[in-house]
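Note that one protein chain is taken out, while the other chains of the complex remain in position.
Letters A, B and C mark the chains in the order given here, with residues in each chain numbered from 1 onward.
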Amino acid sequence: MVKPFGELVYSPENAPEEVKGKAETHAPKIEAPEKVKAGEAFKVTVKVGPHPSTPEHSIRWVELYYYEEGRAFNPVFVGRAFFAPGYMEPEVTFTMKVQKPGVLYALAYCNLHGLWESRKEIKVE
Amino acid sequence: MVKPFGELVYSPENAPEEVKGKAETHAPKIEAPEKVKAGEAFKVTVKVGPHPSTPEHSIRWVELYYYEEGRAFNPVFVGRAFFAPGYMEPEVTFTMKVQKPGVLYALAYCNLHGLWESRKEIKVE
Amino acid sequence: MVKPFGELVYSPENAPEEVKGKAETHAPKIEAPEKVKAGEAFKVTVKVGPHPSTPEHSIRWVELYYYEEGRAFNPVFVGRAFFAPGYMEPEVTFTMKVQKPGVLYALAYCNLHGLWESRKEIKVE
Partner (left out) sequence: MVKPFGELVYSPENAPEEVKGKAETHAPKIEAPEKVKAGEAFKVTVKVGPHPSTPEHSIRWVELYYYEEGRAFNPVFVGRAFFAPGYMEPEVTFTMKVQKPGVLYALAYCNLHGLWESRKEIKVE
């Protein structure tokens, strides 16, 4: 049976048994405040690894999406960073701002070990 | 409850009732052969719409992934096209090749109407 | 002396002697109409190669820019396609539209052989 795309995205908690061993080094780690002020800039760091950075095996990119509470259609695609193998480590810091609370999703892609996600709730005061 | 990322990707068959009306104009249409020869180039066209192409509302990009049968970690990220609003219609043709049968996934992102997928099986003779 | 970025982009006619041998296989070929109608969609194909498509050596991506006559600030970035090594050949077709005449630029990047450009004038009737 052909699966929907969503079932192909691994996360630490629902990765199939046979790929779970890669969660620690592939699931992105999100660093962001628990609570932010509406419209005020805050830093978001996404880190993956430790992981090799070679043409044959690297974290090619990370993407950020935001599920915004109360929005009719979600998620919002908010950013992407590409890392050239050999010259970049898989870590990036963005400067973000939101008007409403929601959930921030990070995706990381390894050319050998697939697509991994993690998520973090953002409260707005 | 916070959903996994995969549940945020809409598809024509499992989009929630309230967003289903956008499936026809947002779910990407994949044109590709049913069956290909291992390692031989074939064309893949991904079309979205009809849809506006303005800075306020457009299909920002499409992505292609391949679920390769027998591969330990899936999917493989195989391509992405970005469309500048006002100058590009949301349609792109790539030249692809595969060694093994699998499922080709297309994702399309509208800045107002979210992330939509569709999929197509590729047999290899 | 540190050069401006623009001098690092190779083109068939001004590539330095020592890299000229790579022009034939790296400078993108643009296929597009000589003359188009304002606001009407037309196809633009960008081809590179023949060129390997492996993780160690491939055309990683192509970009399209448009220099629009009469615009205060140029160029407009109009599209980009990324090609995963092993699964994609460096050829892509976009569906474009313009309101004014100008020059279409294609850039192609090879991870071993640098950044190559070509250009084509577009007339509008």
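What we mean here is this: a residue touches a chain if its C-beta (ideal position, glycine included) is under 8 Å from a C-beta of that chain, and two chains touch if they have at least 3 such contacts.
Quantities reported herein were computed from a predicted structural model and do not represent experimental measurements.
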Interface with the undisplayed chain - residues on chain A: 41, 66, 76-84, 87-89, 91-98
Residue ranges of chain C at the interface with the undisplayed chain: 2-9, 11, 14, 18-19, 22, 60, 65, 67, 72-77, 103, 105, 107, 109-115, 117, 119, 121
Residues of chain B (touch criterion as defined above) contacting the omitted chain: 55-56, 84, 111
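The working rule: only the chains that are shown with their structure count from here on.
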Chain A and chain C, separation of their C-alpha mean positions in angstrom: 31
Distance from chain B to chain A - Cα centre to Cα centre, in angstrom: 20
Centre-to-centre distance between chain C and chain B (centres being mean Cα positions), rounded to whole Å: 24
Multi-chain contact sites of chain B, meaning residues that touch two or more partners: 76-77
